[in-house]
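Data block below; observations after.
For this view, one protein chain was removed and the others were kept in their places.
Note that the chains take the letters A, B and C in the order they are written out, and that residue 1 is the start of every chain.
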Amino acid sequence: MSANGKLNVAILGASGYTGAELLRLLVGHPGIHVAALTADRRAGEPIGAVFPHLATLDLPDLVAIEAVEWEEIEAVFCCLPHGTTQETIAGLPEHIKIVDLSADFRLKDPALYEQVYGGVHRAVELQKSAVYGLTEIRRDEIRRARLVANPGCYTTAAELPLVPLLEADLIDRGDIVIDAKSGVSGAGRAAKESSLHTEVSEGIHAYGIASHRHTPEIEQELSAAAGEPIVVSFTPHLMPMNRGILATTYVRLKAGAGAEDLRAAMARRYEGEPFVKLVSQGHAPSTHHVRGSNLCLIGVFADRLPGRAIVISALDNLVKGASGQALQNMNVMAGFDETAGLGAAPMFP
Amino acid sequence: MSANGKLNVAILGASGYTGAELLRLLVGHPGIHVAALTADRRAGEPIGAVFPHLATLDLPDLVAIEAVEWEEIEAVFCCLPHGTTQETIAGLPEHIKIVDLSADFRLKDPALYEQVYGGVHRAVELQKSAVYGLTEIRRDEIRRARLVANPGCYTTAAELPLVPLLEADLIDRGDIVIDAKSGVSGAGRAAKESSLHTEVSEGIHAYGIASHRHTPEIEQELSAAAGEPIVVSFTPHLMPMNRGILATTYVRLKAGAGAEDLRAAMARRYEGEPFVKLVSQGHAPSTHHVRGSNLCLIGVFADRLPGRAIVISALDNLVKGASGQALQNMNVMAGFDETAGLGAAPMFP
Amino acid sequence: MSANGKLNVAILGASGYTGAELLRLLVGHPGIHVAALTADRRAGEPIGAVFPHLATLDLPDLVAIEAVEWEEIEAVFCCLPHGTTQETIAGLPEHIKIVDLSADFRLKDPALYEQVYGGVHRAVELQKSAVYGLTEIRRDEIRRARLVANPGCYTTAAELPLVPLLEADLIDRGDIVIDAKSGVSGAGRAAKESSLHTEVSEGIHAYGIASHRHTPEIEQELSAAAGEPIVVSFTPHLMPMNRGILATTYVRLKAGAGAEDLRAAMARRYEGEPFVKLVSQGHAPSTHHVRGSNLCLIGVFADRLPGRAIVISALDNLVKGASGQALQNMNVMAGFDETAGLGAAPMFP
Partner (left out) sequence: MSANGKLNVAILGASGYTGAELLRLLVGHPGIHVAALTADRRAGEPIGAVFPHLATLDLPDLVAIEAVEWEEIEAVFCCLPHGTTQETIAGLPEHIKIVDLSADFRLKDPALYEQVYGGVHRAVELQKSAVYGLTEIRRDEIRRARLVANPGCYTTAAELPLVPLLEADLIDRGDIVIDAKSGVSGAGRAAKESSLHTEVSEGIHAYGIASHRHTPEIEQELSAAAGEPIVVSFTPHLMPMNRGILATTYVRLKAGAGAEDLRAAMARRYEGEPFVKLVSQGHAPSTHHVRGSNLCLIGVFADRLPGRAIVISALDNLVKGASGQALQNMNVMAGFDETAGLGAAPMFP
C-alpha cells in the first residue's frame, strides 16, 4: 500500500487511448494511486503533452519502463501492443497483480495463438495461469488470479449476450451469426491511413470478414460456456464514430424455445449485476446510451423468420470493452467494491 | 417535347431531399427540362429559399400542385410522402409518364398494403399497372410502363445481391438474414427528435426490428425471383452519417455451392450493367465509394461457418436508393441513354 | 435537509439536454439528493423513457410542475425555456434557492430584456435581486444569492478570457471581435430542421450575425468589468459536433502592453481556480480537451498584426456553459465544496 493507504498501480503504455481512458476512470477511484506511467517514446514528458485533456490532473510524468521502481508497485495495467506484452509481463516481480489489456494472454491454446498472431508465444507457462477476464462470467477465478487477460472489445460485446443462452441451452450452437459495428477508437492512436477522419467519417464498411482475430477468442469462451467446440460467423464493421460497439446477433432457437425464454435466461444470469442490463422489452440498445460508462445494454427480439431471435448488445469499446472492464477486474482482484471508479453515468449527447 | 426538344418534367414534392437530389442529377441531363416544381407549403418561393445549394441553378419557382399546367408536362417524378401519393397520381392526365418515389405503388397485394401502411389503398386499379422499378431486374417491363413504383432504399440494397442467387438457386430460401445500416437522410427532412444531430452522431442503434415496412417489399420481389414465397430476417440500423446504405447479408448455401459460385452468378447477371459492380475478390464494398453516384457495389465472401456465405452491398440511399434509380427508370421509360445524368463519379472523401 | 442529510433539489424541465446533464453530474455529488423532476408533457414517465442513458439510475419519475411538494424542496435548478421561466420562479416559496439556466434573469435592464426577448419582463422585482452567475467573477455575490441567473454558454466562453483583460486595462475597449464556434447541443432537443444531422454534419455556417441574443449579455458583464459601456462584435457559428464552444477573440492592445501581459493578467486572475486554466504557452485550447468536464481552457497569442493579440477559450457548452456552472453555483450557494460533482476528467476521444 502507498503512504496514503491506497493501492499503488503502474500503467504500462500510457500514451494510447486505453491508457488515457484508465486515467480518466481512476480520477474517481477512492482506493487506487497512480504511481507510475510508462511510454517509452515519450519518456520524460508530462502526460499533458501526450493527452492535453489530462493536463490538469496531478499525475506522474511518463517514464521508460526500465525506470519503474517495481518494489513500490502493487498492481499493473498493461496497455502495451499485442505481441510485445508477453516478455514484459513475464519479467514483472511476483508480488505484482496484473490486468493485461493486450491479446497476448487471451487464447489458452498456444498453437491457436501462434496461428492467429503469427508468432510463437514467449510466456507459455504464464499463459496457463492467466484468467480470461470477462468479469460477470469468471468473477471467482478473477478474484484469485494474479494475471487477468482482459477481453477484447468485440469479444465482450459478443459474449455477454450469448453465454447465458448457451449455458441454458436455448440456441442452436452451429448457427450463430454476429454482425458487429465498432467506433474507430478500437483501432488505437496509431497514425494509419485507414483511421483518418477523411477515410472514416460519412461511411461504413466491413473488414476482417471471416478472419478477424477476435473470432477465435469469441469461440474459445463460447465453447467453454457450451461445453463443446463452437464456431461462429463474426463480421466487424468500421463505423464513423469514435466510441461504441453494437453487436447484432442472429440465433436459431432450440425447439420449444422463444425469444421470451432468451430474455428470461438473460435476466436470471445478470440479476443484480451493476453493469450488464436488459433494456425494456421492445426497446433497442444504442451505443449512445452507454458512452463513457461501463454498461453493457442488451435487448432480445423475436425474429420475423420463425424459430429465430435477434439479440443486440451495446457497450463503449474503451470502457466495458477495455479500460473499464480492466478496472472492474482490478477491483475484484484487489478486493475493492467492484464498481469503484466506474459509477459515472453515460454521457449523452 | 418542350420548345428546346427536351422532355418536360415536373417534380412533385420538390422540397424534400429526394426532390433536391433529382434536381442535382438533372443539371447534367442532356434531354430533360425541369418545367415545374411543386411544394404546397413553400409555393411562391424560389428553390434557393428551400435549398440554398441549388440557388445558382436556373429553375422554376415552387408552385402548389394545383398550379401545374399539366398539358405541358410529359413526365413526373413524384416525391410526395407515403399515403398522400395515390390520389395525386390517380388524378394525373393519361399522357404523363410517372416515376413514383413513395411506397404507395410498390406492394402488389392491396391487403398487404393495408396491413403494412394502415389504410385502404385508394388507387387499386392503377396499382395493378404499376411496375416495380428495380431497373436491372425489370428493365423490359419498365420500358413499357406508364407508372413505375421506385423501390425503397433498403429494398434496392437487399435485392440486387440476392435476386441472382435466388434465380440461380444457390442459397437456402428460408435462411436469409439481412443486417442493413443506413445514413440518416433516409428519414427525410422532417423535423424529428430522432433525426437531430445530437441524437444521431457518435452512436448506432437498430430500429424497426422484425417489423420494418421495407420487409414485405423485399419479400415480394425476392419471392418473384425465387418463384415461391420467401420470408426474410431484416434488421435496419441508423448510422451517424448522412448518405449510404450497407447491407450485410448472411446466407446458407445449397449443397455443393460455394462462395465462388455466388460470385460467378452475380458476375453473369450483372455483366455489362453500368451501375451494379462486383468489387475485386477479397475487397469489401464501402459506402464511401459510392457516395453521390448511382453505383451499387457488391462483394461476396465465404463465411467461417461451413456452408455459409456473406454478401455485402453498398449504395447511396439518395441516388441508387431513390432519385438516381428514379432517373434511371425515367431514362428507360423515355428512351434516353440509361446513364444520362448519372455519369458522375462518386465523391470521396 | 432530506432524511439522509442531503440537500433536496428539484430539476424543473428535466426532459431537455441541460436537465439530463445535471442528472449526469449529480450522480457523483455527495451532498445533493434529487427529490423531484418535472416535465409537463412527459409527466408520469420514468426518466429512462425520455433519456435511456439515465435508465439505470435511481431517480424519481417525471411529474408536472404542479405536483411538486415544495416544502420538501430546498433548492431548484430551473431548466425551462426562455420566457416561461419568470412566472414559475416568481411563484416558488421563499425558502428555495434557485439556479436558473434560462436567459430570463440575466439582463439587469428590463428595457433591454424587452428589446432582446420581445416581451415585458414579468418578474421585475425578482430580477433586481438575481445575481449573474459567472462563478469565478461573482463568487461572493453568488454565495449570498437566493436566485442566480446562470450565464449563457457563449457568454461564459467570451467573458472568462476578457474580464481579466478589461479589469487590468490592457486592451482597447472599442475593438473586441469575438468569433465563436458552437456544437449543436446548444440549440437544445427541440425538433427543428436546422438541427437535423443532415443539415448540421459536414458543414459550418455563421448565424445571428450582429444580432445574437447573447451579445447584450456579454456586453453587460464586460461593461461591468470595464467600468464603462462596451459594445462588441460577436459572431457565432454552428459546428458539426454535439458539444463544445471555442471562442477566438481578437483584441487590440493598449500602448505598451504585449501578449505576455495579457497572459500574466489571466494567470493572476485565475490563480488557484479549479476550472479555469491557462494552457501551456504556444499551445491552442481545443474543445476536445474539455468535453464532459467543467473546465474552461484559455490560450493567449501575439497576433501577426502589430499591437494585437488573440485569446482563445474552450469549454463544454453543456457543462461550464450550462449545467456544470449551474452546479458550481449551487455548490457555492449551499456551502458545498465548489468542485463537488464536478471532478470528472474530460472524455477523449
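Just so it is clear, a contact is a pair of C-beta atoms (placed from the backbone, for glycine too) under 8 Å apart; a residue touches a chain by one contact, two chains touch by 3 or more.
Fair warning: this is a prediction, and the values are worked out from it, not measured in the lab.
Among the chains on display, the ones the left-out chain touches in the entire complex are A, B, C. Looking at C:I310, C:M330 or C:A344, the residue that reaches the missing chain in the full complex is C:I310. When the omitted chain is restored, the residue from C:F77, C:F105 or C:F301 that touches it is C:F301.
Considering the full assembly, C:S201 is the residue among C:S201, C:Q220, C:N294 or C:S323 that touches the omitted chain. Mapped onto chain C, the interface with the missing chain covers residues 174-175, 177, 179, 181, 183, 198-199, 201-207, 209-211, 215, 231-235, 237, 239-244, 246, 248, 250, 284-289, 291, 301-306, 308, 310, 312, 314, 349. Summarising the interface, chain B meets the missing chain with residues 17, 20, 23-24, 27-28, 48, 51-57, 185, 201-202, 242-243, 277, 279-280, 283, 286, 288-293, 295, 343-349. With the whole complex as reference, residues 17, 184-185, 189, 191-193, 195-202, 240-242 of chain A touch the missing chain.
Everything that follows uses one rule, which is that only the chains that are shown with their structure count from here on.
Distance from the centre of chain B peaks at C, each centre being the average of the chain's Cα atoms. Chain A maps onto chain B through a rotation of 180 degrees [Cα fit, steps of 5, range 0 to 180].
If each chain is reduced to the centroid of its CA atoms, chain A and chain B end up 39 Å from each other. Annotation: 36 Å between the Cα-based centres of chain A and chain C. Counting partner chains per residue, chain A shows two or more touched chains at residues 201-202, 242-243, 286, 288-289, 291, 349.
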